[in-house]
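Of the protein chains in this complex, one is absent; all others appear in place.
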Amino acid sequence: MSTYTLDELAQRFGLQSSGDPATAVHGVCGLKPGKPGHLGFLSNPKFRDELASTAASIVIVSPRDAPALKGAGLIAADPYLAYARIAALFDPDRDFEAGVHPSAVVDATATLGTGSFVGATAVVEAGAQIGEGAYIGAGCTVSRDAVIGAGTRLVARVWVGPRVTLGARCQVQAGAVLGSRGFGNARGPQGWEEVPQLGSLVVGDDVEIGANTCIDRGAIDDTVIENGVRLDNLIQIAHNCRIGEHTAIAACTGIAGSTRIGRRCMIGGAVGINGHIEIADDVIVLGRAMVTGSITTRGVYGSGLPLDDAREWRKTVARVRRLGRMEARLQALERHTRIPVGTQEDDKNV
Amino acid sequence: MSTYTLDELAQRFGLQSSGDPATAVHGVCGLKPGKPGHLGFLSNPKFRDELASTAASIVIVSPRDAPALKGAGLIAADPYLAYARIAALFDPDRDFEAGVHPSAVVDATATLGTGSFVGATAVVEAGAQIGEGAYIGAGCTVSRDAVIGAGTRLVARVWVGPRVTLGARCQVQAGAVLGSRGFGNARGPQGWEEVPQLGSLVVGDDVEIGANTCIDRGAIDDTVIENGVRLDNLIQIAHNCRIGEHTAIAACTGIAGSTRIGRRCMIGGAVGINGHIEIADDVIVLGRAMVTGSITTRGVYGSGLPLDDAREWRKTVARVRRLGRMEARLQALERHTRIPVGTQEDDKNV
Partner (left out) sequence: MSTYTLDELAQRFGLQSSGDPATAVHGVCGLKPGKPGHLGFLSNPKFRDELASTAASIVIVSPRDAPALKGAGLIAADPYLAYARIAALFDPDRDFEAGVHPSAVVDATATLGTGSFVGATAVVEAGAQIGEGAYIGAGCTVSRDAVIGAGTRLVARVWVGPRVTLGARCQVQAGAVLGSRGFGNARGPQGWEEVPQLGSLVVGDDVEIGANTCIDRGAIDDTVIENGVRLDNLIQIAHNCRIGEHTAIAACTGIAGSTRIGRRCMIGGAVGINGHIEIADDVIVLGRAMVTGSITTRGVYGSGLPLDDAREWRKTVARVRRLGRMEARLQALERHTRIPVGTQEDDKNV
C-alpha cells in the first residue's frame, strides 16, 4: 500500500495545495462520508456542501471551490481529470512482472517485446508480435500474425483474430472478440452461403474496448477503430465500420456494417445504428435511439420513448395507432367549419 | 440414471400422493404428449385437459386438479416449485469429484476449500479463496484475492476479477465477466483519460448470473449484487450499481452506472436503465422499456412500442412527427369555433 503526502502529490502533478503539506493518503474515497487517510474530489458544484462534512484527508477542488476547503486540498482546473491521474497511484492492478507463464503457449515464430507479459494458459500463435511492455492476460489468444502495440493490456480471455493490429497503450477487457468473421452471407440455391471475410481489423493507439464487446473484421478492406476511441461493454461493431478518433460509445450499442462514425462523437447505451450510413464529427446520440440514416451536422439526437405506468402506456400505444383516424377527424372538422387549412399531408407520400 | 418411485418422491419431498406407490420415473417430460417412466407437472390450469391424455407416469398437480388425475400423481400447493425441487434429482450435471485438474494453474498462495473442484485449464491466482464444495469449471479465471463462496459454481470460462467476492451457492454461467473495469473516462487535453476503477464487486449468496453477462467493479466503492438476485444472459451492469435482494432481470438489459434497483423487482428483457437513478422495491418493468428517471412507487411500467406491418408503421411514424402540426390545427379549430378550451400546452415549456 503506497502512501503519498499532500506535498508530494502537489509536486508530482504540478498542482497548488492548501493545508498541512504532510497530510498523507493511501487510497481514494467519495466525499460522503469520506474516509480519513483517503483522497476525494469535488467536481460537480451540486455537491459543494459535502466539503464541510467529509472525512477525506485531501480533497481535489477547482479554484472556485478552494475557499470552502476545511482541511487539506489540491487545487486543479479540472478536479476530475486531476483525480483520474492521481488515483492511478493507488491502482493495485497496474504493475506486473515481465515474462511468460509456463502454461502459456507461445509459438516459436512469435516475437515478444521487452518487458512484455504472457499470462497463464494464454496462446500466442505463429508470427504474432507482442509489443514492449504489453500485457497478455490469462486465457487470451493472439492469433496468427496479429500485432499488439507497446504497453497495450489485454486483461484476460480476449480473442484477437488473425492479422488484427492493435496500437500502443490500448486496454481490452475480458471476453472481447476482436476481428471475428463479419456477418456476410449470400443467398445460394440451397440456402445461405458464406461470403469470406478477407479484411482485418485495425485498432489505433490509446483505445479502450469493453468486456465481451465484439468487433468484426472487414469483408474486403479493414474495419478501423481510430486513436483514442472508448468502447464500453457488450458493444457490437460490424464489418467495415470506421469509428473516428476519441469517439466514446456506451454499453449494449450495435452498429451495422460499413457505417462511419465521426470524431469526438458520444453515442449512448443500447443505441442501434444502421449500416452504410455516416455520422458527422461531434454528434451526440442519446441512449436507446435508433439511427436509420446519416447524420450530417453536429448536434444532439434521440428517439427513445421514456417509461410510463403500464396501463397509461397501453392507452398511449393505442392512441398512437389511432393517429391516422385522428387526422381524418381533424380534416373532417376543418372541412365542416371551412377554416383555412394549410397543405394536407398525404400518407401515400411518406 | 436414477429411478424413483412415487412413494419415495412423496416421502422425500413431504407431498401427498395418489395412485400406485410403486410407479417409477427416471426423468422429466412435458405433459403433451408425455413419456412413460417420466414425471411431469400441471401448473397452469389452461392445460388441465392434458391430464387426461398425458403419457407421463407421474404428474405433480395442485389439490384443485388432483381429482382429474388419471394415473399416479403428487399433490403440491405449488406444483411448479415442487417440480423444480424434484427435477434436480434427474440433473446429470450437478455432481462432481473434488480435486484440481492437472492442467489447472493454481497459485501456491490460493486456498481451496474441502470438496472443491478446479477444472481443466482454469486459473486461480495468488491469494484467491475457493470455498468448500465450490466448482470452478474449465477455463475459469479467479483473479488475485478474489473470494468464491461455499457451494458456488462457475460453470466455465467465467472471469472473476481481482478482489471480487461471491457468496455461497451462487451459479455463474459460461463467459460471464465479473468485476471488469468500469467505463470511467475523463476528458484530457489530448483526448479521453482513464479514471482508475478502484472499487470492486460484491455478490451475495444464492445469486445466479447468466452467460456472457458483464458486471463492472466500482469506481471508488463497490458494485453490489444482493442475495438471491437472478440475472439472465448478456446483461450489462455498470460500475457502482446496487441490485436489491431477489430482483430478477431478463436477458439483454443494460443498467448504467450508480443506479440502485430495489428488492424483488422484475426487469424485463432488453430494458435500458439510465445511470444515477433509483428504482423502488417491487417494481415491474416490461421488456424493452427505457427508464430515464427514478421510479419511486411499486407498480408495472413500460414504454416499448409493439410491432406493426412495416407500411402501416411508417405512416404511424410520420404521423407522430406531425403531432405538433395536429395540435396547431386543433387549436385553430378551437379558436375558430370559440369552444371553451382548457390550458393550451406550450411546446416551449416541455
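Here are some notes:
Read from first to last, the chains carry the letters A and B; within each, the first residue is number 1.
In this text, contacts are C-beta pairs under 8 Å (C-beta built on N, C-alpha and C of every residue); 3 or more make two chains touch, one makes a residue touch a chain.
Nothing here was measured: the structure is a model prediction, and the numbers come from that model.
Here the missing chain is touched by one residue of A:C29, A:V118, A:A238 or A:I261, and it is A:A238.
Only one of B:G149, B:P162, B:G182 or B:G228 touches the absent chain when the whole complex is considered: B:G228.
Of the options A:A10, A:A134, A:A248 or A:V285, the residue whose C-beta touches the omitted chain is A:V285. Remark: the residues of subunit A touching the chain excluded from display are 103, 105, 121, 123, 125, 139, 141, 143-144, 157, 159, 161-162, 175, 177, 180-181, 183-188, 190-196, 198, 212, 214, 216, 220-221, 234, 236, 238, 252, 254, 256, 270, 272, 274, 284-286, 289-293, 295, 299-306, 308, 314-316, 318-320, 322-323, 325-326, 329-330, 332-333, 336-337. Considering the complete assembly, subunit B touches the hidden chain via residues 27-30, 78, 80-81, 83-85, 87-88, 90-93, 101, 103, 119-121, 138-139, 155-157, 171, 173-175, 206, 208, 210-212, 227-228, 230, 232-234, 245-246, 248, 250-252, 269-270, 287-288, 304-311, 313-314, 317, 320-321, 323-324, 326-327, 330, 333-334, 337, 339, 341, 345, 347, 350.
The rule is simple: only the chains that are shown with their structure count from here on.
Between subunit A and subunit B, the centres computed from C-alpha atoms are 25 Å apart.
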